Structures are given as structure tokens and as C-alpha cells.
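One structure is given below, encoded as C-alpha cells.
Now for chain A:
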Amino acid sequence: APVELTMLAWYGHAEPDIVAEFEAENNVKFVPKYYTGGDNMLGLISQSPAGTYDVILSDAEYVQALNEAGYVEELDPNDYAISDYFPEFQQFPGNWSDGKLFSLVTRFGFLGVAYNTDALTEADASTYNVYWEENLKGKVGHFDWHLPNLGQISLLNGNSNPYDIDDAGWQGVQDKTMSLRPQIGGFFDYGGTFSSLNDGQMLAFAGIGDWITGVLEKNGAKVRSVVPEEGGLQWSECFSIGKGSQKAELAKKWIQYITSAKGQAKSAQMAAYPALIPNQKGWEVLQAENPAEAKRQGMTKDAGNVIDMIRAGRIKYRQWPVQQGLEDWNDFWSEYKGA
Partner candidate 1 sequence: MSDSSANMNRSRLVDLSLKIYIILGFAFVFAPIAASFVFSFNSDRFPSIPLGHFSLEWYEAVASDPFAWQGLRNTLFVGVIVGIVSTGLGFGAAYTDFRYRFFGKQIYLALALLPPTIPVVILGLAMLAYLSRINLSGNSLSVIIAHVVICAPFAMAIIRLRLSQMDPDLEAAAWNLGASEWAAMRHVIIPFTKPAILGALFITMAVSFDEFAIAWFVSGLNETLPVKVLGFLQGQVSPRINAIGTFVFVTSMTLVILAQILLTGRSAKVRPVADEQE
Partner candidate 2 sequence: MKNNTLVSFEGVVKRFGDFLAVQRMDFEIAKGEFLAIMGSSGCGKTTTLRMLAGLEAPSEGVIRLSGKPINDLPTWSRDTPMVWQSLALFPFLNVIENVEFALKMRGIGKTERRRRAEQWLDRMQITEFASRNISQLSGGQRQRVALARSLVVEPEILLLDEPLSALDAALKVRMQSVLKNLQRETGITFVYVTHSQSEAFSMADRVVIMSRGKIEQIGTPQEIYRTPRTRFVAGFLGSSNMFTGKVTGIDGGVVTLDTPSGALRLGATDLPGPVAVGQTATLTVLDTKTHLATRAPAGNVNALPVRMIGEEFIGATATIYLEASDGHEIRVQKSHEDLANLPLQIGQELVAHWPLEDGHLVMEA
């Protein structure tokens, strides 16, 4: 019988389109536990016995928390083809702590303005100000998490470092955000975001990007995401090995596989939701396998590709607030919702 390898991840990461090949090659069977939010994940790990999860996928922000809490094993950088990564991703913040590697970024994506192409043009959507448009009243949705939404407003307010703002800047973000409240038609989780964009319930969406609209687009929905002129945010997913894993060796093998060029190309086209990949060689494989998707996502050698956008400074990492507490942001978000 195949060896069982447990994976705690967002939905999709242990589905056959991604893992089947690896499973067959290594006589492994993934047993996934899919979570629906980073906090949810942390809660689950913290209350489960050590060693429950062999492989853990988490957003970059949470990796630090996992690491500090000692929920993940140290990784050996030499085990992985980090040198194939774009330079920006080789020393990815949060993956390293005191010079030690604890997780490895595997995919990322941009968050901008998601919109319904029947209702808005790309030009309309190219500024966060579109959310305040009169004809979108009640038709703007929020992905229900403070971090991407407030980050976007911070960008709109001209903060070059959207998560590192002083009290005045924070107050400005709050005021600006509050002024958006009457426009809002709802606060949605992943599934709700999907359906309300798909059926036109919401015409514009804050706090998401291609990882939602890309899937919908593939299914023929008239939605797209654009990084507006004020800039976009970047989310990143990283793999770690769970503390106390009995199958650390196999887990390492998996991370090697998924961060390899071949694995990366697969990952970019993940059926559940598409994403960008940090492995340059992976780009090449993708280009060869599925040039259309490579083009759609902007992972080509052409100018203006996603790395160029990063290099041009148009993209900021999504991260925990620096000068305020996470609670301050979250509390404000709750108040905003309740307003």
C-alpha cells in the first residue's frame, strides 16, 4: 500500500492534477486537510498533536507565525533548487529566520481590482477609485479579510509602503475605508466571492486577484483582474514540513518536486486556482506546455511581464501591519463591517 503523506493546505493543492504524478512515482498517497483561512489553520495546528501534518502550505504572513511557534521543521537550502528562482524570491521574507530556512515560497499572485467586464472597462478598473463609482453602489464586494482590503486603500492613499504606515497614515486609511462602506454589497469568503462575481451579484471586488477571476474566466464568466495604477499587492504561498513529522524525508521530496521546474509549471495551472510561480525554469516549461496560459498570466519573456511589474515597484508584498498591531487592523475591519 502507498505511504500516506498528510498535507494541510488551501483547497486544490493535493488534488490529482497536482499530485498524481508525484504519488505514482513515489508510491505515495496524499491525505489532505484543506483549510479556509490562515487563522483557522493556525488554530488547527496549535490544537493538534505534533506530527499530525507532514506538509503544510501557508501564506507568507503566517509562515513567520508557524516558525515562531515552532510548528515547522528547519529546511536545508541545499536540498532545493532555489538558485532556479528569480532573485527576488531567493531570499523571500519570512522564509528565512536568523539565516535558517523554514519554508519555501512556491506560488504567488497579485491582488488588484476585480471587475465585471460587462459593467466596467479595463480603464475604469485601473484605479481603486472605481469602488466609489455611483453606479457600483451596493455592487462592490469585499473578500472578507482586512489585510488585502486595507492594503489596497493604503496604496490608494499613496503610501508607498502600504503596511508600514504611521498613525496619521493609518487614520487616513481608516477614514478612506469608512467612506467606502455605503458602496459595499457584502463580505464574502472564497466561495461567496466566486459565486457573487460569477452571477453578476457583485460588479467589482476588492482584495482579490486573478486567483479568483482566472478560474471564473476559464469557465466563461465575464470577469477580470487588473493591477491598477496605484499598484497591487502580492500574496505568496509557501511549503513547510510540519514539526514532528514521521515522514519528513518524503515531505522534503514533495517540496523538491513542487518547487522544481516541472512541478512549478503544474502549480501555475492548478485546476483549483491559477497562480504565478517564482521558478524561472518553471516559466520555460510552462511556456513550452501551455503558452496561452503563460501569456494570460504574464509569465513570458516579454516586457511588462509580472517580474517586470515587481521590479518596477508596482507590486507590494502583503504583510502584517508594521507600526500598528494586527489587532488594530482587524478591530477596525470588524467596526467597518458593522458600520
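Candidate entries met the following condition: all candidates are chains of the complex that A comes from, given by their letters.
The rule we apply is simple: contacts are C-beta pairs under 8 Å (C-beta built on N, C-alpha and C of every residue); 3 or more make two chains touch, one makes a residue touch a chain; residues count from 1.
Keep in mind that this is a model prediction, so the values were computed, not measured.
Novice: Between 1 or 2, which touches chain A here in the complex?
Specialist: Candidate touching chain A in this assembly: 1.
Novice: Touching candidate 1 in the complex: which residues of chain A?
Specialist: Touch residues, chain A against candidate 1: 6, 10-12, 31-34, 36, 43-44, 47-49, 52, 189-191, 194-195, 198-199, 216, 219, 221, 272.
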